[in-house]
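The complex appears here without one of its protein chains, the remainder shown in place.
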Amino acid sequence: MSVLVDKFDVFAGGFWLTLQICVLAAIGALILGAVVAVLRISPVPPLRALGTAYVTIFRNMPLTVVMFFAAFALPALGSNADFLRIPVLDVVFTRLSTDLPYFRFALIALVLYTAAFVCEALRSGVNAVSPGQAEAARSLGLTFGQNLRYVVLPQSWKASIVPLGSVIIAMIKNSALIGFFGVVGDLSATADQLTGAEGYAFIPVAIGISIGYLIMTVPLGALLDRIEQRQAVAAR
Amino acid sequence: MTGEALIVLENVNKWFGPLHVLQDVDLSVARGEVVVVIGPSGSGKSTLCRAINRLEPINSGTIIFDGQPLPAEGRALARLRSEVGMVFQSFNLFAHKTILQNVMLGPIKVRKEKAAVVRDRAMSLLERVGIANQADKYPAQLSGGQQQRVAIARALAMQPKALLFDEPTSALDPEMVGEVLDVMTSLAKEGMTMVVVTHEMGFARHAADRVVFMADGQLVEQAAPEEFFANPRSDRAKDFLSKILTH
C-alpha cells in the first residue's frame, strides 16, 4: 500500500484534474439540460420535437461513442472547440485554454451526454407539480416563461434535486472515460500510469483511485440523503 | 338581460379522441349576464367552460370574446386570459406562495402594476371574501372553503371582464359550500358577467339570469331559471331534474 504514500502527488493531481472537469461539466450540463427541459415542455411543437430529439439521441447513445465523436469528429469538421477558451475561467481551469483540445472535447462530450439526463430529472420535477398550478397561472394570463419562473420551477426544484444529484454522481463516475480520449492525468488514468509504466501492484492503486472518487461522490450522496430527509419531514 | 354579447360561441366542436365532447355548441353571453350551466357529469359542461379561455383548444367553430376571436397560443392569448378570470374545482392556489402573494402575482407580473397599489386592492378583496386575517398563511393552512374564496379574490384582482367557474363547490365539504356561494351570489348581484358550471340548483335558481342544460356534448335547452325548473321542455332535462330534485 506504500504507493498511496509514495505517489500521493500523482493521486492528488489526478483528483484535481477530475474534479476540474466534473465541476465544469456539471455547470455546463445543468445549463444545457435546463434549456433542453424548457424545449421539451414548451407549448411550441417544433421546439418540443427538438428537445425530445436531443434527449432521445444523447440518452440512448453510449458515452464512449459521444466521446469518440467529440474527440475525432469535431477535429474532422475543423473545430478545436476554441470557443471554450473562456477568459477568466481559464485562470482556475488551466486546461481549458491549452493548444491541446482534448480537455475541451471531453468536456463537450460530458456536457452533451449529461444534459439529456439533467433534462429528464428537471422534467420529472415539473411533472411532479400538479397540472392545476400551471393551469391557474395560465388562466391569470402569465406567459409560458412567467409560468415556469414564478409558478412551476419554484415548486419543481424540490422534486428535481435528488434525481439531479444522482445524475451528477453518475457523471463524476462517467468522467473516468476521459483518459481514453486524450485527457492526460485524470484520476483513472493515474491507475494506468502507476500500474503500467511504473509497475505498482494493481489492487493498491485501484484502492487509491476508488478513494479519490469516493471523496467526490460520497459527500454529494450524503447531502442528497439529508435533503431527502428534510423534504420527507416537511411533507409530513 | 339583453346587453351586448361579451362571449359568443358558434358551432363549436371538440373531440377527445373518438369522443365528441362538444357538438355544434352555440352560446351567447351578454355583458353582465349570469349563465349557469348544468347537466349530468360527462355532458361536456366543464369542457365548454374551459374552452372559453382556451384552456381546452377546440377543433372547429369560433369563440369570440369582447368582439375578438380567441387568438392562438402566445402573448395575445395570455392577454385575453388576463381579462377572463377562472375559478377551478380544486382551487389551484399556488402552493409555494402566501394567500396575499397568490392574489398579487397576476396584477404585478401580467399587468406590471405597482406592488403598493396591488397590495391595497388585494387586501380589500381578501377583506371582501372574509380572509384578510389569513393573508400571510399558505394555502395548505386554509380550509377548502377559504381556499376557494381566495381563488375568487385572485381572479378578481385582475379586474376581469368575465369570470368562469368550473364546478367551484364540488370539492368542498358540504358545510363550506354556502360561504363560497355567498361570495358568488354577491358578485352576480353587482353585475359581473359569469359563466358557472355547477350542481348547486339553489344557486342556479336564485342567482342565474339564464340556465343552460347540457347533455352528451349538446346544448339541449336554455331558459330563465324559473321557467326551466318549473317547465323543462326536453325529456333529458326532465329526467335530470327528477333525479336530483327528488333526493
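Every chain is named by a letter (A and B) in the order it is written, and numbering of its residues begins at 1.
Convention: a residue touches a chain if its C-beta (ideal position, glycine included) is under 8 Å from a C-beta of that chain, and two chains touch if they have at least 3 such contacts.
Convention: contacts and distances are computed from a predicted model.
A.B. asks: Looking only at the UniProt record of the hidden chain, which name from "Cell division topological specificity factor", "YeeE/YedE family protein", "Glutamate ABC transporter substrate-binding protein" or "Carbamoyltransferase" is the right one?
C.D. replies: According to UniProt, the chain not displayed is called "Glutamate ABC transporter substrate-binding protein".
A.B. asks: Missing chain touches which shown chains?
C.D. replies: Result: the unshown chain touches A.
A.B. asks: Which candidate, A:132, A:154 or A:182, sits in contact with the chain we can't see?
C.D. replies: Checking the options A:132, A:154 or A:182, the one contacting the hidden chain is A:182.
A.B. asks: Out of A:42, A:195, A:217 or A:231, point to the residue that touches the absent chain in the complete complex.
C.D. replies: A:195
A.B. asks: Given the full complex, what residues of chain A touch the hidden partner chain?
C.D. replies: Missing-chain contacts on chain A: residues 71-72, 75-76, 80, 94-95, 98-102, 179-185, 189, 191-199, 201-203.
One rule holds for everything that comes next: only the chains that are shown with their structure count from here on.
A.B. asks: Taking each chain's centre as the mean position of its Cα atoms, how many Å separate chain A from chain B?
C.D. replies: 46
A.B. asks: So in the complex, which bits of chain B are touching chain A?
C.D. replies: Contact set of chain B toward chain A: 53, 55, 73, 75, 78-86, 88, 90, 92-96, 105-106, 109-110, 151, 154-155, 158.
A.B. asks: Would you tell me which residues of chain A are touching chain B in their complex?
C.D. replies: Residue positions touching the partner: 43-44, 130, 132-133, 135-143, 146, 150-151, 154-155.
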